[in-house]
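What follows is part of the complex, with its chains left where they were.
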Amino acid sequence: MSELTLRQEFPIFNAHPEIAYLDSAASTQKPRMVIDRIQGFYESEYATINRGLYELGYHATNNVAKTRDAVRHFIGAKDSKEIIFTSGTTAAINLVANSLSQGLLKPGQEILISQMEHHANIVPLQRACDQYQLRLKICPITSNGELDMDAFKALLGPQTGIVALTHISNVLGCITPIKTICHLAHEQGAYVLIDGAQAVAHVPVNVQEIDCDFYCFSSHKLYGPSGVGVLYGKANLLEAMPVYQSGGDMIETVSFEKTTYADLPNKFEAGTPPIAQIVGLGAAIEFVSQIGFDAIQAHDEAIQSYAYERLSQLKGIQIFGPTSNKSSLHSFVLKDAHPHDIATILDQSKVCIRAGHHCAQPLMSHYEVAAMARASYSVYNTSNDIDQLISALSQVIEVFQ
Amino acid sequence: MSRLASLYQEMILSHNRSPQNFGDLDPHTHHSHGVNPVCGDDFHLYLFVEDNRVSKVSFKGQGCAISKASASILTETVLGKSIQEIIPIKDAFLKLISDTASTEEKAQLGKLKIFEGVKEFPVRVKCAALIWRALEDAISQQHGQISTE
């Protein structure tokens, strides 16, 4: 039995013992250790960073620096100055879409994304195309629900400026072969931006091995606090890119005639950063590291194969995405029951799932559905949660048949 | 009756299975398009108004059981009524589902009262309201697209 037994580490299940929380792909619950770290920081360590000439400020600055290094280590980056703290994945992608397109691309070049991207990895790039005269290209997915690599190779060319792909689809769960993607893209001189929002809690990431140019994720999907995320970028690219947001902390000198900007990482961190959240993210990374990805992946596999076994037996169910080489979630529809009705009925049995377009409307269009239901699994889920899900779904089927 | 049973009453489920007045309506005098961007509910409502009465009505589109049943029952309700008669019903319905209707307002709702259970499900109020918002829009002659979010 490779199931983890971490439920008791999450205070939310103390407050709501009856809940089967199956919406971790939207946001994970927080372990005691992360909540305590944030509380402890506010209670005895809080100060703003970078400028404090007093001890509290020095320690807070150090704490942030330590977390930056922990993030560097967590994703295998070379240098901690390549780790930019943002308010989340969305802000990170906006930064890259904007600054990279403006600074290092030429009008007429292409941005290549896929049919299965999250809106966060579509709209900022779409807007960059409008603003900088670039063209958006869409790579289709296979009938199996994975990136169509043949189509990808055909679409990729010397005209490609940026390849922006999700590491793991938040709807299909499929894992993109990003190492191969980076190799192919670099051969054509394109930069690669990976949306790692769904990946960092489930698979080990080593950006140097992957050789991606940019990688981003959100703390709140990694057992950490809301309000903070990470952009990794190769130092030489971040150095060459124009600044994005501006203000305090990211400048070197300001005068009304001329402003010069600070070095990395400060150059891209305008204003007071989410200090306590960064420290909390540090605790989340420690939490994940203590469990280890071997155990996490074995757990994911145990839960998701059990879930698939049970789900696939339900009458009238259609499950999307591949059945192997995938992450820990299942998106599905039931014949005759709309996903919103499913979610409402499940909620009455204390089963929390998501229903809707999952911020992936082009993917919904591809499957010609308006919405899907999605159950997503995490370290605190158990096979009991799956049993609860299945019995609630049986009730749905009963109501709607 | 459990909260759930009061939401998914048999009449709602049956309208969901077999919606009334479903399809296009050409020609029509009034039209509106209602979408709920959060959940993807998406309906068109068509009215043909002659001598100030709704002589024909239809809807098409897709959505959850609540929004579809609401649309289906709406079409039954408005058929044959004048705009002046429809407006207070619409207002009363929107109050019913947001739990602000008076006893008198409820009284005029007839079988629409089966939607009262929706008020216990705040996230679903918009589903029941969507087609009524489209109606509101259609009869205000704006012929636009409306959205409930």
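Odds and ends about this structure:
All chains are identified by letter, namely A and B, in their written order; residue positions are counted from 1 within each chain.
As a convention for this text, a contact is a pair of C-beta atoms (placed from the backbone, for glycine too) under 8 Å apart; a residue touches a chain by one contact, two chains touch by 3 or more.
Every value quoted in this text rests on a predicted model; they were computed, and no experiment measured them.
Stoichiometry of the full complex in this file, given in the displayed chain labels: A x2, B x2.
We adopt the following convention: only the chains that are shown with their structure count from here on.
Once the centre of each chain is set as its mean CA position, chain A and chain B turn out to be 38 Å apart.
For chain B in complex with chain A, the residues that touch the partner chain are 2-4, 7-8, 13, 16-17, 38-42, 62-66, 68, 121, 123-124, 127.
For chain A in complex with chain B, the touching residues are 336-341, 344-345, 348, 355-357, 364, 370-371, 399-400.
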